[in-house]
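Of the protein chains in this complex, one is absent; all others appear in place.
The chains carry the letters A and B, assigned in the order they are written, with residues numbered from 1 in each.
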């Protein structure tokens, strides 16, 4: 039998939305779906390494790189961010309930074979280089996304 | 013939997005789809009772409970909220055009058999108890959502 497919476009660069994306992705992978997370625009920040990677960039690209959160530990909340107190509260209750934090959820997704894709058009525009992204991320464009999505029926834009 | 399925994850806790979710859900139910609204994160606030329900909670959970809007009448807007003036304006034009307000849309969804689900993981994290939710809401996790979604093709994340 053909495997079910699930695709998630992660457009938003906020912790709560990235958590939702990876919880659904890991759930779907556990139910044996073929899962793709395609990060675009601000969502790409979830796949950035958290250390500074020295690469050559133009001025605008440098500005974007500096202003945007570097990696899953730096993301804010879409609501009640309170200058960073909100994310701390969320992480704190998650720890209390032994829920996996975003970096663990990303690792689990990799282990389960979830395909992690970074949108090449976004990388060009925001000036993010491949060496700035965490390991195990593929680079692809909207055509690859559509190829996956058109064969599945759980296709979410987060 | 098998019924078509529509699922909506209501993640956002804003009035405008909740309205969109329930208008689509009621439309789909009218066209004889089996419809599920699965509320998670801030979306859960749409299912809270609007009165205070005395339940035992930890400090962080109490803080979340107090900071988050209690029920559909208290939700803000995703844009042009203007410290609460935006929602009043929207409700006012809706009244003028005899459009159903969110509490009525929720009641109508229940009458049409739309399955209303509260995400148990969110309830745990934010410390929301079953007795704080409006009647007719089922509790379930991401597995139940995926079960429904993988059989339908209109699957939205709002």
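As a convention for this text, contacts are C-beta pairs under 8 Å (C-beta built on N, C-alpha and C of every residue); 3 or more make two chains touch, one makes a residue touch a chain.
All values reported here derive from a predicted model rather than from experimental measurement.
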Which of B:44, B:90, B:133 or B:146 contacts the chain that the document leaves out:
B:90
For the chain that got dropped from the picture, name the residues of chain A it touches.
9, 11-13, 40-42, 58, 60-61, 63-64, 67-68, 121, 124-127, 142-143, 145-146, 149-150, 152-153, 155-157
Tell me where the left-out chain touches chain B, residue by residue.
4, 6, 16-17, 20, 23-24, 27-28, 31, 33, 78-80, 89-90, 92-94, 96-97, 99, 153-158
